[in-house]
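Submitted below is the structure of interest, expressed as structure tokens.
Here the complex is missing one protein chain, while the rest keep their positions.
For subunit A:
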Amino acid sequence: MRQWVWVFIFLVLGGFSLAQDRTQVLVYGGDWTDLITLDPQVVYEFSGVMIADNLYETLVRFEGSDLATLRPGLAESWKVERGTTDWILTFKLRRGSRFSTGREVTAKDVVFSFERALALKGPGSFLFTDIAQLKPGATKALDPYTVEVRIPKSASPQSFLSILTFTIGGVVDSEEVQKNAKGGDLGKDWLTNNSAGSGPYRLVRWDRGNQVILEANPHARIKPKVPRVVLRYIQEPAVLRTALESGEIDIAEGLTPEGLKAIAANPRFKVVRAETLRLQYLGMNMKAGSPFANAKLREAMRYAVNQDELLQGLLQGNAVKTQTLIPKGLLGHNPTTPYKYDPNRARKLLAEAGYLQGLEFELLVSTGICGGGVPCPDVAAKLQADMAKAGFRARIRAIANAEVLATYRAQNHQVVLAGWSPDFPDPDGNATPWADYGARSLAWRNSYNDEVAAKLARQAALETDPQKRQALYKVLTEKVLREGPYVVLYQPAQPIGLSAKVEGFLKNPMMSAPLWQVSKQP
């Protein structure tokens, strides 16, 4: 008996042993709990998109943080032609791209993947069906290395190309997926926890709530610098920091502003700021009978927000100052920031609008976390304090995020503190929802029904000349800035803590992180 106790004690306490060379494994800690699938045609969550992006290749792609220049992916070249009724996009595939199974990527895999996206109707499928208006049968393999896609003239080929950089356009190994399909599910169940792509990595294992393990795809065209990536689920920020400091993880996403400050001050670590395309904004409901139907009142509100203090104080600089509806990083971003905090001017405008005693209104906020990692009620409290000096008495109503959304969708708010990220990296991902009442998105929720703005958004979406497009967006953004129902508060950046040994890590504004470019020093 006693010997067994000693054996046990030895087993438990006897030294550590490490199986792998530490520079050959990259450990990335963060809260990946939103991860529900890794199927490229279904995935639509931040962490899922980030991971799937490393497993699958798309026909075209963006590189780094540049979301304005399309680059070759699986397609080495492409052209857009104006047909009689359709836009015709022709893609020439490069030869020799291989899936993790060793099979070559051909046009039939592209056709299969696009048709699969349409058939599965995943949460991102509207990008294909609504934005690009892609129909089943519209994607054809002209030969093993040529794909033709036709979309109606009413859709924007620029937006479609941008959508194709997104995971929904990820190309899967059609043979492998069909082999694993059951009951007509097109392999959806199987692809949830398995991969069949030509990206630099393949999925080895996903233990839900615990870890996701990727390994270099032996047949990939792009060879990753670190052959194994482990994504560790760590939800608690204090623990995340402990794990980074102890060397257990190399990259920590989701640190608190204080944690980041401490990390930045330590030479063993560094902080990378990933810009996002998210906008945190106030939405004022303009429906008939609402005080915010009055343009003067909306203007007063723009002078009642102290953007600079919000950015420097609460957000500790983890955000970009912007006031227009297209975020920085996309074509058409308008850097103008004409509104400064001016309580006196706000009061004057309020008086002109007939509110001599100021105005009391309800400010609807989520109890959750806002962009930049700050609790939404804290943002609301700061706004409330600044607005009070300008004659606006905000009554904060903090409720669960889902309930905020339900109220907002039902147009039952007065003013809401909300966030928006475009569904695809194209200015139209913001312009149409924000400016076109008919799209039944943000403009509709805030009862902003302006035919000129809607027309401008539609015209800009279809414009193929980047310069003309830019000019159209300038007009649109100025107009909505002055007249619309929004006060854009900030564009959050996402700070990520790294070990100083890690080189080449980047997270782009669409939240994709090309992990294959990352290297690790001993």
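Rule of thumb we're sticking to: a contact is a pair of C-beta atoms (placed from the backbone, for glycine too) under 8 Å apart; a residue touches a chain by one contact, two chains touch by 3 or more; residues count from 1.
Everything below uses one rule, namely that contacts and distances are computed from a predicted model.
Engineer: Which name from "Phenol 2-monooxygenase", "Putative D,D-dipeptide transport system permease protein DdpB", "Tryptophan synthase beta chain" or "Sarcosine oxidase subunit alpha" does UniProt give the chain that's left off?
Structural biologist: Record says "Putative D,D-dipeptide transport system permease protein DdpB".
Engineer: Among A:Ala132, A:Leu164, A:Leu203 or A:Ile249, which one touches the chain that has been omitted from the display?
Structural biologist: The single option touching the absent chain is A:Ile249.
Engineer: Of the listed residues A:Asp423, A:Asp436 or A:Asp450, which contacts the missing chain in the full complex?
Structural biologist: Hidden-chain contact among the options goes to A:Asp423.
Engineer: Using the document's definition of touch, tell me which of A:Glu403, A:Asp465 or A:Glu503 contacts the absent chain.
Structural biologist: A:Glu403
Engineer: Touching the left-out chain: which of A:Lys340, A:Arg395 or A:Arg440?
Structural biologist: Residue touching the chain left out of view: A:Arg440.
Engineer: Pick out the residues on subunit A that sit against the missing chain.
Structural biologist: Subunit A touches the chain not shown through residues 11-12, 14, 16-20, 22, 25, 27, 33, 36-37, 121, 123, 126, 130, 192, 205, 207-211, 213, 230, 232-236, 238-239, 242-243, 245-246, 248-249, 400-403, 405-406, 409, 418-421, 423, 433, 440-441.
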